[in-house]
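Here the complex is missing a single protein chain, while all its other protein chains stay put.
Our next item is subunit A:
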Amino acid sequence: MKSTARRQAYGVKGAPYAFLLPATILFALFFALPIGYAIWLSFHKVKVSGLGLGSGARKEVWAGLENYTDALTDSELLHGTLRVLGYGCVVVPVMLGLALLFALMLDSEKVRLAPFTRLAIFLPYAIPGVVAALLWGFLYLPDVSPFYFVLDKLGMPQPDLLDGGPLYLALSNIAVWGGTGFNMIVIYTSLQAIPAEVYEAAKLDGATPTQIALRIKIPMVAPSLVLTFFFSIIATLQVFNEPTTLKPLTNSVSTTWSPLMKVYRDAFGEGDIHSAAAQAVIIAFATLLLSFGFLRAANRRQKQEATR
């Protein structure tokens, strides 16, 4: 492609740009362009003239902030957001708490069966969210569930896991089950990177394993905890697969259960791509705002720790 003269002129200088070309093109086509298009759509609406027949009858006209004010005052979107926030308040602390606990246990001395349990806890990562929701969905169904079988034998009351409050726990459980192993490995890996001398020194000072875990290990893996926390929050806000998969099994999961499900419904169920786009832009903006705010706070804290 390039002439010899050009290559000589640019030499090494042009190489990184050439190497980054495929990624840049793909980014432009499949990330930047769709985002730009979504923003464009969000500021437009369809104006139907006459009976809406004929080629010129449907026209996209400038809508200003109309789609945005509609979305922000939409009670369905608000309820979906509140539902997902409630769900996230269960998922994120439980998942990361378990991940940290398992990582510390794996890292402790004289633990047995560590390779087997590590693999078993990481295994759900390999199982698609849809399949995970499907498996748990069956385990929640009274007709086939072992839990109900045991409760029945014990003569205990049988809650409906697919309705009301328990539904949140049922959905949270699927996310915790799927995500704990991955986060455990991330935390465990950074635990392994702590030099052994640190522990030796602490042991000479008479620290117990619990003290070592609380005072040394957890503070030293704080950066990975921040990272896992950050990714978990983003993943939680974007929940879509699990409630969508459980939907056929219960009447309690509406088509607008989570904000992304509502975006999907509005775009493809109702065919209102303009208001779906406005909602999508709001969700993306909120995610970015949250991410940057969080990263900033995390950075500031790290700097404070460093100067202390």
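The definition used in the following text is that contacts are C-beta pairs under 8 Å (C-beta built on N, C-alpha and C of every residue); 3 or more make two chains touch, one makes a residue touch a chain; residues count from 1.
Criterion: contacts and distances are computed from a predicted model.
Colleague: Assuming one chain is omitted from the figure, identify its UniProt name from "Carbohydrate ABC transporter permease", "Glyoxalase", "Aldehyde ferredoxin oxidoreductase" or "NADPH-dependent 2,4-dienoyl-CoA reductase/sulfur reductase-like enzyme".
Modeller: Matching the unshown chain against "Carbohydrate ABC transporter permease", "Glyoxalase", "Aldehyde ferredoxin oxidoreductase" or "NADPH-dependent 2,4-dienoyl-CoA reductase/sulfur reductase-like enzyme" yields "Carbohydrate ABC transporter permease".
Colleague: Among A:Ser172, A:Ser232 or A:Thr245, which residue is in contact with the omitted chain in the full complex?
Modeller: A:Thr245
Colleague: Of the residues A:Val90, A:Ala114, A:Ala207 or A:Met220, I need the one that contacts the missing chain.
Modeller: A:Ala114
Colleague: Since one chain isn't shown, list which residues of subunit A touch it in the complete complex.
Modeller: On the side of subunit A, residues 12-13, 15-20, 22-24, 26-27, 29-31, 33-35, 37-38, 41, 98, 101-102, 104-106, 108-114, 116-121, 123-132, 134-139, 143-146, 149-150, 177, 180-182, 185-190, 193, 208-210, 224, 227, 234, 237-238, 240-241, 244-245, 248-249, 260, 263-264, 267-268, 273, 276-277, 280-281, 283-284, 287-288, 291 touch the unshown chain.
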